[in-house]
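All protein chains of the complex are present and in place, except for one that has been dropped.
Up next, chain A:
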Amino acid sequence: MPIDWFTVIAQGINFLLLLWLLKHFLYHPIIDGLDAREKKIAGILADTDTSKAQAENLRTEYESKLAQIKQERTQLVGEAKNEAQTASQNLLDDARHNAEQIVKKRVEALRLEMAELKQDVLQQNIQEVYALSRKVLTELADGDLQTKMIDKLVQRLNTVDDDQHAALTRALANSGNQIVVRSAQSLTQAQRTQLLACLQQCLPSLTKDASQNSGVNTAPSDHAHSIKLSESIVPSLINGIELTIGGWKLAWSADNYLAELQEDVEAGFSPVKEKPLGPNVNEGTDNPEAYTAHPEAEIPHA
């Protein structure tokens, strides 16, 4: 088995040539590629670590922000609850206040209604009392009562003061000695005589004063006879009698008493509306002064 040394040398050269070619076309490109890839992977890993660190920082930051947001949310919710409670309390207070106002108005309305009702009842009672009194007095009215009333009128004529006396004198002169007598019932002869006697008794002074004031000289007797009594029957006077001399009127009648009584009672009850409900509502009606009637009723006429 011979050894071909030329082939040996040639194969050696071939091997070295192959070594160089493979280094150039195989090992270096592959190893460089592997190094580049490793470097790239190392870079990616480094970037990953950096990104991980950044992500960790972001996570920490976001967690802190989240905690802050939760705290703010809790605070806002608490504030909202407080505001809601305050608003609710205000609404309740307003509603309670409104309810109280409504109740107060309603109570006031009820009180006024009750006062009006009571006033109506009182008014009705007064009317009833007035009508009853008028009926009683009407039924009791007779000649004796009228005589007493004439006596009372005569007594009144005798006690007039000077100012009234002067006014009556001027009124008598102005009316042409005309005296109008109004009564609920026709005067009896005795009553008429009594009245004339009273007038004749009073006339001298009246005539005298009238002559002095007006400058007319008239004899007392003539003057007395010149008095003209004009009688008229007015049933509404019930019990009473009126003397009208010119613009002056001297009267005594139950009708006047009752009218005054009604006016006083109504005037006495009118303040009741302003008074609150209570046991003093009938205070005006209980006051006897509210029903006091004046025996004399002088109504000056202009």
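The rule is short, and it goes like this: contacts are C-beta pairs under 8 Å (C-beta built on N, C-alpha and C of every residue); 3 or more make two chains touch, one makes a residue touch a chain; residues count from 1.
Methods note: contacts and distances are computed from a predicted model.
**Q** The chain that is not shown, which UniProt protein name from "RNA polymerase sigma factor, sigma-70 family", "Sulfate/thiosulfate import ATP-binding protein CysA", "ABC transporter permease" or "ATP synthase subunit a" does it carry?
**A** UniProt lists the chain that is not shown as "ATP synthase subunit a".
**Q** What does the interface between chain A and the hidden chain look like in terms of residue numbers?
**A** Residues 1-12, 14-19, 21-23, 25-27, 29-34, 36-37, 40-41 of chain A touch the chain absent from view.
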